[in-house]
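A single protein chain has been omitted from the complex, and every remaining protein chain is retained in its original position.
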């Protein structure tokens, strides 16, 4: 099993190279246009997190471990959760209730990219949270695979 | 400002989880400070709600994002804190605060503590969010966080195989429970086109009991039975309680169980208030009675300290369910009182078990012994907890158990149904068996001979003893001041259960409520009389007995040699006087009730086969329970 992964399979590597930027850009598009077109933070975040899996498929364990920092991803996820709660708390700071969309009238008209107030920002923080979280989860699972391969050797 | 308090109290716990995960990565003391601050703030905010809600009788409603109802449809999510919610909210915040303080030292031998506190705080926040919410789907979301956090905490000591196994079982069975609740929620939404609890209450008030409603109700009863560990959905509970760290076992028995009980009370008595028929009450009392009986008999057969406490926890939840199932004022009072007491004494007992584990490294009753000499404070506190759970005056267990006996008996007088007298008798027998089981634990952990390997055992640090002292003091206070506890905590909560119309009026507006409740909103009279219960005289009796024991012990009259006599100085009897090691005797010191077990071996073999540890069977038990409840509802509840 371990040997198969280490072999530099040109087709898999090229495919990973080709699809990774597409996954990143498409995922970011889905996150940012969540309030205008189908999709949203959860869906877009998972598409972006697919990049981690693509790097793993194309380049194997060591590269994945060098490229991504587990702790940084976990911290970013926590930060994104705080960000979401912070946008929800904006309502209380503006004198309304929790989760109030206080920024709705302060941004552009309906249909523009920067519109719909906290919906846009909450969408963004959920997307950020999901992409870091699922990326982190994939990294832990790849770590487990590696341990298993080492044991079976 | 009062309106914002509940949501801030919930979010402070969640934010505490995130911030402790961010800043507490390296620094131990900073993390502890954040946790202490978050749990403390949440406790203070909940206590600030006490005066307006409990004493002035306000019900706090809070629409998320100011989405107030549009043309009588609740379009947003609402928090609704009535007296019942606040009663459970106070239980949650106090337990979490004490559990966090206890964890600081108790968890210091484990690694990965930053992860522990993150999950711990998520559990705390989710249960508080669950009891404060006024929305059916939000209840599901919070239950989901709670289940996952509980699974993660069960498996936290991942170097032990049993932790991983228990977590797997809990994950499977807990997920089935969550799915049942979700399916029930979906069916309810399809029927009523709203998710707000108050509005569903109003719509159900005049509605026919269509098959859809019965189906949803049965699914939700099954789901919350799993969350409250009611027999026969209890099978994962002992594993989870025993494998989790003790501070987490305390949370399980203190708040995770209570979340299930709260969900049941909210659904059966408030939302489905029109469904509160004699046949439904019979179902709840029946489930409660078998829960308390099976819990306590299984506890008699255990040889692990924490598994034994876990089965007692199931048994005490049976008392709570039996009492609230009666649906009378007396029964609800007893049930809520026992829910409060169960949190206090079972928390104390689990913390004592954790202290023993911390000092000796084991919870096996066959290996422990004589720890009273090494850990006098823990032994004393454990005795307080054991007295309280066995219902010995003047501790709190006596008051609530008395109310349960009286409530079941009064119910039988009211309805001319002798079955409820049988419940009273079972409750009494269970209480006796609880005492018997705790005699066994006390004898084999704290008295008897001290094994050689525990010669160096020491009393636990002060920060672990403080929560135990607080819980013991609360046990005593709830025991000697029952009228104050009932007047300030229980009575408002019981009245809140009984006045569903008020719940609707606060959330959906007075006009809406008067349209639904055309005959006016009746609030029942709150009267109860506790026959034969005078706490001061019991306290004096207890004090006199204590002094008498002390005198006898000091003058040497309690020497086993004097009593047995020199000529009868047989090693066989020594074990009963905590004299000799178990191996010299025919009767093992830690198996005082071998005779009972021998006589009932058919029953115990059957129970042993049922608790076989196969997850498939456990899943089947949950599904069968749901199916039976469904059949019962369709056939008998119209």
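First chain written, first letter: the chains are A and B, and each begins at residue 1.
Throughout what follows, a contact is a pair of C-beta atoms (placed from the backbone, for glycine too) under 8 Å apart; a residue touches a chain by one contact, two chains touch by 3 or more.
Please note the rule applied: contacts and distances are computed from a predicted model.
Not every chain of the complex appears here, and the one that does not is recorded in UniProt as "Sodium:proton antiporter", selected from "2Fe-2S iron-sulfur cluster binding domain-containing protein", "Branched-chain amino acid ABC transporter permease", "Sodium:proton antiporter" or "Chemotaxis protein CheA". Contact with the undisplayed chain is limited, among B:102, B:156, B:311 or B:517, to B:156. Among B:55, B:413 or B:627, the one in contact with the hidden chain is B:627.
Note on the undisplayed chain: of the listed residues B:137, B:286, B:447 or B:604, the one touching it is B:137. By the touch rule set out above, subunit B reaches the unshown chain at residues 14, 21, 64-65, 67, 70-71, 73-77, 110-112, 115-116, 118-119, 122, 125-126, 129, 135, 137-138, 141-142, 144-145, 148-149, 151-152, 155-161, 164, 167, 187, 190-195, 210-212, 215, 218, 617, 620, 623-624, 626-628, 630-631, 634. Residues touching the missing chain, restricted to subunit A, are 34-38, 40, 74, 77-78, 81, 84-85, 88, 98-99, 101, 104-105, 107, 109-111, 115-119, 122-123, 126, 129-130, 133, 136-137, 140, 143-144 (touch as defined at the top).
Following the convention adopted for this analysis, only the chains that are shown with their structure count from here on.
Across the complex, subunit B is touched by residues 71, 74-75, 78-79, 81-82, 85, 88-89, 91-92, 96-101 of subunit A. Interface of subunit B with subunit A (complex): residues 3-4, 7-8, 11, 14-15, 18-19, 21-22, 25, 62-66, 77.
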